[in-house]
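One structure, as structure tokens, below. Some questions next.
Every protein chain of the complex appears in place save one, which is left out.
For clarity, chains are labelled A and B in written order, and residue numbers in each chain start from 1.
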Amino acid sequence: MTAREAAEVASPFLFHEIVFLDIAILAMMAGVGWAIIRERRLFVVVMLSGAYSLLSAAFFVALDAVDVAFTEAAVGAGISTTLMLAAMLLTAREARRPAAGMRIAPLAVVAVTGAALLYATTDLPDFGDPDSPANAYVGRAYLVRTPDEVGTPNVVTAVLASYRGYDTLGETVVIFTAGLGVMLLLGLRGARRSKYAEARRQRQAAARLENQLNNSDEDETS
Amino acid sequence: MSSNHHLVLRVVAKLLIPAIALFAFYVQFHGDFGPGGGFQAGVILAVAVILYALIFGVDEARRAVPPWLVRAGCAAGVLIYAGVGVATLIGGEAYLDYDALGPEHHHGQHLGILLVELGVLTTVASVMLAIFYAFAGRAPDIPDEEW
Partner (left out) sequence: MSAEQIVAFIQWAVSSGLIAAGVFFVFVGAVGVLRLPDFYTRLHAAGVTDTLGAELILMGLMVHAGWSLDTLKLGLIGLFLFLTSPTSTHAVANAAYTAGLKPLVGRFRPPRPGEEADDEGGAS
């Protein structure tokens, strides 16, 4: 009996290495989430939410869901962070502090929802249980029939693009609609600056010049 | 401060951007065998252009990937996807049943998945770029001092 088997027999739950990894990643996610709540500087919030996405991608890898993990890493940690930064430039750098009374109601909602979810986990099937509803009916059928009917080694691709082609078409249309909405609201051209933006640019340039002048004054006096 | 203090960034970005674009196509065409597919590949392809825009300027990126192309790409992807469905209808099968596309049914399925993923790639990459252009185009140029 190797040391690892012995450890597994001795305490099958906590010291199983995957469970240990899960707990570590989830703890880090909770920490980052707490930091996001406490932070008021939007730049830090955006970077932290990127870190949160990366951690959840790692968690999905631990759950053997590599396709989901890949999407989370590319979309959540990668491009969302970039787009959020681009969006942040159009708004303030700091979030306003909510009024004290505004904090109680959200806290109550979150607490009740969290408690309900925690209660619901007691009814979930075990992780990887072959007889769980997700694995038993269509899921098993896809696994059995993909080599014969579709022939792609990655069953996820077969389900996504072939068996569930309608869903994926819908998803593509959703993304298209999102892009359409942004284009209609903000426009694509952008090179043609509005009068307001031009005025702001000039103000900023003036302020910069003034700063430089002040700095050079300081340099001379010191 | 000298004017070319972005030199290191530019050199490294020039090395990396082709590699990122190549990786996007690897993810796209390797989706049958490993994790990946049109959604991830589209995002990665868009990231390559966004990195170019961040380092060389949005105007340069607009010259490389013009907005009309992005706008056309958004619609073209959905059109490709839905068009595959119409093609299968013409081939005598149900909508999006790729068996109609090939003589032997694995062949049809492979072709169908390939085309459909191409549509997803086109739409996702174009929409991500469109959103980036829309935001970046409105943002005032950030002076270096602010960062």
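FYI, contacts are C-beta pairs under 8 Å (C-beta built on N, C-alpha and C of every residue); 3 or more make two chains touch, one makes a residue touch a chain.
Everything quoted here is computed from the prediction, not taken from an experiment.
*Asks:* Let's see if you follow the contact definition: name the visible chains touching the chain that is missing.
*Replies:* Spelled out, the missing chain touches these shown chains: B.
*Asks:* Which listed residue, B:Leu9, B:Leu69 or B:Val86, touches the chain dropped from view?
*Replies:* B:Leu9
*Asks:* With the missing chain put back, which residues of chain B would touch it? List them for me.
*Replies:* 1, 5-6, 8-9, 12, 15-16, 19, 144-147
The rule we apply is simple: only the chains that are shown with their structure count from here on.
*Asks:* So the centre of each chain is just the mean of its C-alpha atoms; given that, what is the distance between chain A and chain B in Å?
*Replies:* 20
*Asks:* Quick check: in the complex, which residue numbers of chain A touch chain B?
*Replies:* 66-67, 69-71, 74-75, 78-79, 82-83, 86-87, 89-90, 149-154, 156-158, 160-162, 165-166, 168-169, 171-173, 175-176, 178-180, 182-183, 185-191, 197, 200-201, 204, 208, 211
*Asks:* So in the complex, the part of chain B that touches chain A is made up of which residues?
*Replies:* 27, 31-37, 39-40, 43-44, 46-47, 50, 54, 58-59, 62, 67, 70-71, 74-75, 77-78, 81-82, 85, 95-96, 98, 105-106, 109-110, 112-113, 116-117, 119-120, 123-124, 126-128, 130-143, 145
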